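What follows is a short report on a single structure.
Part of the complex only, each chain left as placed.
To keep things simple, chains are lettered A and B as they appear, and every chain counts its residues starting from 1.
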Amino acid sequence: MSGLNVYLSGEIHTDWREQIEQGAKAAGLDIVFTAPVTVHENSDDCGAVILGEEERTFWRDHKGAKINAIRTRTLIGKADIVVVRFGDKYKQWNAAFDAGIAYALGKSLIVLHDLSLTHPLKEVDGAALAVAETAGQVVEILAYVLTGDLKR
Amino acid sequence: MSGLNVYLSGEIHTDWREQIEQGAKAAGLDIVFTAPVTVHENSDDCGAVILGEEERTFWRDHKGAKINAIRTRTLIGKADIVVVRFGDKYKQWNAAFDAGIAYALGKSLIVLHDLSLTHPLKEVDGAALAVAETAGQVVEILAYVLTGDLKR
């Protein structure tokens, strides 16, 4: 198997994406990783900065969310696998929303979260093809999927 | 327009579903409302009770979540409109996950939440055709959609 396209959705305040990307690079895996815009302030402000400020925060957020959706929908649509990371802070409803879209589009879903979040994430986990607790496990899954080799 | 099928997803600890259903009934609207199983303990225990207990809570939750998915996927698939309610408690990732599925399937999405939740819900709101703050507004939307009448 020669090459995967993997979208990394969810938490933007820890370095889990870098861990996965570096792990994959270290393992020599032929994977294109994509992600939403992870610079928090840009993601929040893009609508207002580009299309003009709004008095109501609802519309300010609305314009930003939709511009971000241009990127995220396009990338989820091109992905073979969508990895969704849930951390222990914030609401992260956008992560669960992305997971729902990915699932409905027939993408292979991998969910990454601590065991402590199992109960509230059971519906998302139930739709996933793998539930990992560490970025390292995600790398090992991707390595196995691509190469068939298993590091025992 | 004669009849709508509306799925009510999300929060199960307040009476927002009853408010919408009674409001629609009072207005004489021809709507079939459906919902997930809203008896919390049944929803949590169905997997273990029917298919057997599990030692690990992960698998206990897993079996339950999937049985619930038989109901929710079937009903979302049949719905014209999916209303998703977010309250101020709990993680509610399953609500956002349902919203993602509904959106990807092309269902008309109505989101119901307090103004205070606007920022974390901006991605879900951005995909919705209406964002309401009260159950009464949802009823008025459904009434208008069905009849074209507008209570001014």
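In this section, a contact is a pair of C-beta atoms (placed from the backbone, for glycine too) under 8 Å apart; a residue touches a chain by one contact, two chains touch by 3 or more.
Please read all numbers here as calculations on a predicted model, not as lab measurements.
*Asks:* Given 2 placed copies of the single sequence, how many copies form the entire complex?
*Replies:* Per the structure file, the complete homomer consists of 8 copies.
To be clear about the criterion, only the chains that are shown with their structure count from here on.
*Asks:* Provide the C-alpha centroid distance between chain A and chain B, rounded to the nearest whole angstrom.
*Replies:* Computed value for the inter-centroid distance: 24 Å.
*Asks:* Quick one: which bits of chain B touch chain A in the complex? Just the residue numbers, please.
*Replies:* Touch list, chain B to chain A: 57-58, 61-62, 64-66, 68-69, 86, 90-105, 115, 117-127, 131.
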